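Only one protein chain is missing; all other protein chains are in place.
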Amino acid sequence: MKFSRLLNPNKLSGKHAHNWQRISAYYLLIYIPFLAAATLFQPSHTSLQDLLDTLMQPFYLLPNLLALILMLIHSWVGLRDILLDYTPLTNTPLWLAALHWLLIFIIFDLVVLIVMVMTPFESF
Amino acid sequence: MEFIISRYNPETDSEPYDQHYHLPDAEITADMMLLNALQKIRELDPGLSFRSSCQEGVCGSDGMNVNGQNHLSCITPLSSLSTPVKIKPLPGLPIIKDLIIDMSLFYQHYKEIDPFLQATSLNPDREHLQTPQQRSELDGSYECILCGCCSTSCPSFWWNPDQFLGPAALLAAQRFVVDSRDIMPIERLKSLDDPMKTFRCRHIQNCTAACPKGLNPSRAIQSLKARILSHD
Partner (left out) sequence: MSTTPNIDAPKFKTESYEVLVVGAGGAGMRAALALTQEGHRVAMISKVFPTRSHTVAAQGGINAALGNVTSDDWSWHMYDTIKGSDYLGDQDAIEFMCQQASEIVRELDHFGVPFSRLENGKIYQRAFGGQSQNFGEQQAYRTCAAADRTGHAILHSLYQQNIRLGTTIYEEYYALDLIFDQQGEVAGLMVMNIHNGEYSILQSRHILLATGGAGQIFRNNTNASINTGDGLGMVLRAGLPLQDMEFWQFHPTGVAGKGMLISEAARGEGGVLRNALGEPFMQNYAPKVKDLASRDVVARAIATEVQQGRGCGPEGDFVLLDLTHLDTDTIKQRLPGIRDISLTFLGVDPVEQPIPTFPTCHYMMGGIPTNLNGQVVCPDSQGKQTPVKGLFAVGECACVSVHGANRLGGNSLLDILVFGRQAAKTISQQLQTEQGQPNLNNLSLDDLELSGVRKRIQRWQSKTSYQEENLHSLKQKMQRSMERGCGVFRNQQSMQHALQELEQLETSLQQVNLRDHGKVFNLERLAAYELENLMAIAKATVHSALARTESRGAHSRIDFQQRDDTHWLKHSLYFSAGDRLVYKSVNLSPNQHAPFTPKARVY
């Protein structure tokens, strides 16, 4: 049942979807160049761990999380619109369900990733 | 000059088929429009059906798909077309016969946006005042001739012809929203605020490319979206 609710296009559609697409797009438009510049002009990174450490600093943490969330919303709306528009009508629910699971999987992955990155600090 | 015209007669055919026609070059003059060629073809084959009326691009009867793009045949110069000229009915709506489509759905959507001015009550002694600047807001939308070239080129309309209003109806909606004489713009915006109305437009811009009057429905829809958001 909660499925059908999430697949309900009225949930995040029309004006709201349009708004979220724009908000997330503007944010990512600023955030991505900022992140690129920040990492490029700090040549101290010699390893991935180094980079991750930097990005986990309180100064970066919040914008990063926000970017992740907005990117998820942006891709959910965008991919869903494409599916709604382009897939044959009879297959659309199936595709939307797949997209839904994919997103849940990605979110789960991200949570695990974040937890794993966080844990070393605490366990050591 | 060669023409390939999509034919379909519901009384005899199960589906449309292509028919080839040839007009001798001697009969083609430099300033001829596609409609003139079609009229000549109809002299040879009176069964060929297409709508036409004013023959100067203001009545909007003769929209058709020519070499893959929607045009009004009466203002499409033959010299602008590559041969063979492939002519089909406007896409996305049911075909009645040959190049004639059933536009009822298109008209239905137009009617759904309440396409009429709702003004304060009539004062027979004085007109509404409207500055030239306010009036210029209507330029680019009131000129629509309802030929259907835009909506039938719109993928969003093909996908949901029964639900999505389509560019022509939305352009008309914009025309009334921006008219300073209309007293219902907020109500209009509210009713347009729907996933299947304004926000179904993805700005593919086929409508703007297809409009034979050079109007820009895509921009009008953009402006509608902005107005809906700012009136929230």
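For clarity, chains are labelled A and B in written order, and residue numbers in each chain start from 1.
Keep this in mind: a contact is a pair of C-beta atoms (placed from the backbone, for glycine too) under 8 Å apart; a residue touches a chain by one contact, two chains touch by 3 or more.
Not measured: the values here are computed from a predicted model.
Taking every chain of the complex into account, the chain not shown here touches B.
Residue-wise, the contact with the chain that is not shown comes from B:123, picked out of B:14, B:123 or B:230. Although one chain is not drawn, its touching partners on chain B can still be listed: residues 9-11, 31, 33, 42-43, 46-47, 49, 51-61, 75, 77, 96-98, 100, 103, 107, 111, 114-117, 119, 122-132, 134-135, 138, 142-143, 145-146, 176, 179, 181.
The rule is short, and it goes like this: only the chains that are shown with their structure count from here on.
Between chain A and chain B the centroid-to-centroid distance comes to 40 Å (mean Cα coordinates, whole Å). Those residues of chain A that touch chain B in the shared complex are 9-10, 13-15, 17-19, 81, 85.
Against chain A, the residues of chain B that register as touching in their complex are 155-156, 159, 193-196, 199, 202, 225, 228-229, 232.
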